[in-house]
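What you see is the complex with one protein chain gone and the rest in place.
Up next, chain A:
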Amino acid sequence: MMASSYNAKEEDGHHSGASSGTGLSKNKKPDNTAFKQQRLPAWQPILTAGSVLPAFFVIGLIFIPIGIGLYVTSNNIKEFEIDYTGVSSDSPCYNCAKNFTWNTTEPCVCTVNFTLLQPFESNVFMYYGLSNFYQNHRRYVKSRDDRQLNGDLSALTDPSKECEPYRKSGDVSIAPCGAIANSLFNDTLVLYYVDSNNSKIEVPLVKKGIAWWTDKHVKFRNPAGNSNLTLAFRDTAKPVNWAKPVYELDPSDPDNNGFINEDFIVWMRTAALPTFRKLYRIIQKKSGTTPTLPNGNYMLNITYNYPVLSFDGRKRMILSTISWMGGKNPFLGIAYITVGSICFFLGVVLLIIHHKYDNRNTSADIPS
């Protein structure tokens, strides 16, 4: 194929006949360097049963405790998950799901009741989860303009072609453009604790710190040069499926409005798999010994804006505590225990093999 392309030597002899006299013969002697003579000092390990088996035992001995630790940690994490899609007719959001229309001014609200059997200690993280939602579809993933989101003024009025068909609304360019922004998750979840005398106490939900720090402070920026966001976005249109323009995402807090709205940033980080969850709110730990979420009854108030039934999707709300290793995930612990055990077992097998074969091999020299 590409052979012969380096056959420089063939060409060399072409005209050099006269020049290659005997005078050069002295220089032709190759240098006696370790590299040129391929005699560099080297360490020559070989993998034999004898040398590998201690490694297997060591791996086994390290992995199994790690695995047990991970598994226990994972088991200690409390997680509560509730599906509020409203597929079956007895679910509270059935009507909202069924009667969904895009152009409604009256938001549909539904309430889901649930009970936490155990108290949730320390910080509790509230997620929304979507299933069968292909945020990793190629057409979807690339449908954004990072320049625009970074506050580039030219990209604000002339977004990237990748945003098609969510690039322009009429003649006005959309900000933020693209399919990802357009499909921003816009259900509003409010959590109430129902105490023993049936009074609703709203659980305080913190909406800051849910996005990556770097995203919020570097990657996403509102258009520069205008402190007033309404003016900054005046030449742009809102995404088609949005109810309100981008500068009204969180009017209460200018640091959480426009492109740097954290809900928006979280949504813009596309998920790897079609079933995913995204951080919605954080429930801060209370001072003192009272659990963040005591056990008891709760009410989840949902402003149902986001249709998923059309593509057979599901919506969930998840409450979870977090350890150093993240959320509940028994996989890693089990995997570590399994691999550790296999290594240990193999170590034993190799020990037998080593006794049976290795001695025989070393005593029997190779025939010369």
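Note that in this section contacts are C-beta pairs under 8 Å (C-beta built on N, C-alpha and C of every residue); 3 or more make two chains touch, one makes a residue touch a chain; residues count from 1.
The rule is simple: contacts and distances are computed from a predicted model.
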Subject >> "E2 ubiquitin-conjugating enzyme", "Phospholipid-transporting ATPase", "Anaphase-promoting complex subunit 10" or "WDR5-like beta-propeller domain-containing protein" - which is the UniProt name of the missing chain >> reply: "Phospholipid-transporting ATPase"
Original post:
Which one, A:116, A:203 or A:266, makes contact with the chain that was left out?
Top reply: A:266
**OP:** Touching the absent chain in the whole complex: find that residue among A:85, A:183 or A:292.
**Re:** A:183
Original post:
In the full complex, which of A:107, A:209 or A:294 touches the chain missing from this view?
Top reply: A:209
Original post:
Where the complex has a chain not shown, which of A:242, A:304 or A:336 is the residue touching it?
Top reply: A:336
